[in-house]
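I have a structure I would like to understand better, so I am pasting it below and will then ask my questions one at a time.
With one protein chain removed, the remaining protein chains of the complex are shown where they sit.
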Amino acid sequence: MFITTGIIQTALEIGLIYSLVALSLFISFSILDICDLSTDGCYTLGCAVGAVVTIGGHPILALFLAMAAGICSGFVTAILQTRFGVQSILAGIIVNTGLYTVNLAVMGFSSNLSIFGSDTVFSLFKALNPSKAWGSWSPLVLMIIILAIVVFVIHWFLGTRLGLSIRATGDSRAMVRASSINPGFTITVGLCFANALTGLSGALIGQFNKSSDINLGTGMVTIALASLIIGETFSKKSQNMLWKILSVIIGSCLYRLIVSVALRLNVPTEAFKLVSAIIVAVAIAAPQARELILLHRQKRAAMKENLSEGGER
Amino acid sequence: MKKNMTKLTAILGAGVMALSLAACGSAGTTSATSAAASSQSSAAAASASSAAAGSGKVYKVGIVQYVDDASLNQIEQNIETELDALGEKNGVTFDYADYTKNGQADGTVLNQIAADLIADEVDIIIPIATPTAQIMQTATEENQIPVVFAAVSDPVGAKLVESMDAPGANITGTSDALNTEAIMNLIFAQNPDAKKIGLLYSKSEDASTAAIENATAYLDEKGIEYVEKTGTTNDEVSAAADALIAEGVDAIFTPTDNTIMTAELAIYEKIAEAGIPHYAGADSFALNGAFCGYGVDYANLGVATADLAADILLNGKSPAEEPVQTFDNGIATVNTDIASALGLDIEEIKTAFEPYCTQVLETVTAKEFE
Partner (left out) sequence: MLQLVKISKTFNPGTVNEKKALVDLSLELQDGDFATIVGSNGAGKSTMFNAIAGSFYPDRGHVILDGEDITFVPEHMRSRYIGRLFQDPMLGTAPHMTIEENLSVAYLRAGTGRHAIFSRISAKEKKLFRETLAQLNMGLEDRMKNPVGLLSGGQRQALTLLMATVVTPKLLLLDEHTAALDPGTAAKVLDLTKRIVKERNITCLMVTHNMNQALELGNRTIMMDSGNIVFDVRDKEREGMTVEDLLRRFAEDTGDSFNNDRILLSTEGGV
């Protein structure tokens, strides 16, 4: 069979886990207009913290501690930008570099930790029902539940006064200052929230893969950005915040499905990065290309008119 | 909503078009290799001397490579050659050509590669290197497809097996754990007066941790001073090498470290110019300019992995009971170009090394094995 349910399940499960990082970038990049390059390190931090706590026997607590670790990472990145005037890109790079050592330390200075044999949230959830069908679908169901909670929290939060202030900060800092809000505060809250999501994603992938590796996060920010951009093409014209949030998740899952199809077609994995680049480029360029074609037609019609009029005279 | 559907179709369409273009290219090569494979098996059938195992059955073998690098590639090639040979010998076909995947050091893709192989209903999975093996372990937890890993330095530490002798589940394989003491002996055999040893490795390499611990323990016992410098990218490794040269070390030791391996071609010249012999845990290092590579013969390891896999498939052995194989590091590979650059006589070296290894091979600096 060309596409099995197993392939689609994995694609969706992975897509949902990575969509958390895409959502994190949605908050830091789309809303706050900050390029947060500490994502890679924070993702690995979440994975490392999650792994250590899961091995210690507390898989659910692991998720929360991973989020707390993400908040700490986001806090440092924010303080560098708001208090010490470091440019946002550089602040992210600095934190990312420092996190490498922190992550190694969390893993006990080993570059790889295996969680095999310990309970994870996925195994606990699966144990709720012994049927085989449940065993096969339970990870996906768990991810959908987690994502539903996250989407609800993000949507609710962005509608509160604080959420509005954060949105305004990304739109016009002058206006925020004039409204008696401290942009440093809103940036800090925004970055902490975003990095908490990244940490959560790292912890979930660690429990999903049953391992934590120091090099896990490399290139994560690029993949998440690609998912974000693909998702945003669906919601560009919309003002509905809920749809904007959901489209990010759709973008991430779509990206993973395309990777699955690529694998089925035996595309050499070396070509994957190029394929992703092409897909993102097409996604962004499609509306523009459409307009170019329309314009071209308009021009041709106008020129025809001119010619026929000129001929008559 | 309609606009969104058009956008969705556009993206999927573009995606499929791009993929089919790429697939056409690769489909061409895979059909060529499977033609070669089938001609091999037909040749095997034609040669009448086969024993009863000439069933002509096709086994699907999924080989998963982590990243491109001389040692890992060497393993992959040897696995494939040995599978071909065994297939011919037993009158079956090991079809790996359609199922060989390379993760390109991208962990995010490995999960989906696993799902892909399972959908293809492969009979066995051969992951190369620890991160790949761990993901295959999780992916086969339910379906218990046999997994034979290649080149995992610490299978017990990585929780892939319960113990080296009795793995206990569907996973077994070959380990390239390094005999560090043996290399240290070589260093002092060549230069008994060595006072300071440089340790060059990457902290992010799982394989290096145990080996460096052994090295430092050995050196502590002997009371020899050592300096550790690490790097995780080519630039950092280069800087680390510079630092060790500046420290005036008498020799440099590197375990089976993929990161240093990737950077070896960039650093070997300055190390040789400084008159420092570079000892490393794999012969591929010597190929790329280190003075001496002493460790597991990766060609051998590849062959043994293929043997193990074939054994499980053909003879129905259970991975739970097949012990993980380690290799007696017997072969030292010395780079003659570097030896001359260091002003050392190759015959003297051979004599010095003789008590510590079974064989001394020579090589010159090149990029890949022939």
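Every chain is named by a letter (A and B) in the order it is written, and numbering of its residues begins at 1.
Keep in mind that, in the parts below, a contact is a pair of C-beta atoms (placed from the backbone, for glycine too) under 8 Å apart; a residue touches a chain by one contact, two chains touch by 3 or more.
All values reported here derive from a predicted model rather than from experimental measurement.
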Which displayed chains the hidden chain touches across the whole complex: A
Hidden partner chain, touching residue among A:Val151, A:Ala168 or A:Leu242: A:Ala168
Of A:Ser131, A:Gln239, A:Gln288 or A:Ser308, the one touching the omitted chain in the full complex: A:Gln239
Which residue of A:Val76, A:Met143, A:Ile181 or A:Leu216 touches the chain not shown here: A:Ile181
In subunit A, positions touching the absent partner: 159-162, 164-165, 167-168, 171-172, 174-183, 239
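Convention: only the chains that are shown with their structure count from here on.
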Centre-of-Cα separation between subunit B and subunit A, whole angstrom: 33
Subunit B - residues contacting subunit A, complex: 3-4, 7-8, 10-12, 14-16, 18-20, 22-23, 26-27, 30, 98, 101-109, 111-116, 118-119, 130-131, 134-135, 137-138, 142, 157-160, 203-206, 209, 232
Footprint of subunit B on subunit A - complex, ascending: 1, 3-4, 6-7, 9-11, 14, 18, 100, 104, 109-112, 114-117, 135, 208-211, 213-216, 218-220, 223, 230, 233-234, 237, 254, 256, 258-273, 275, 278-279, 282-283, 286-287
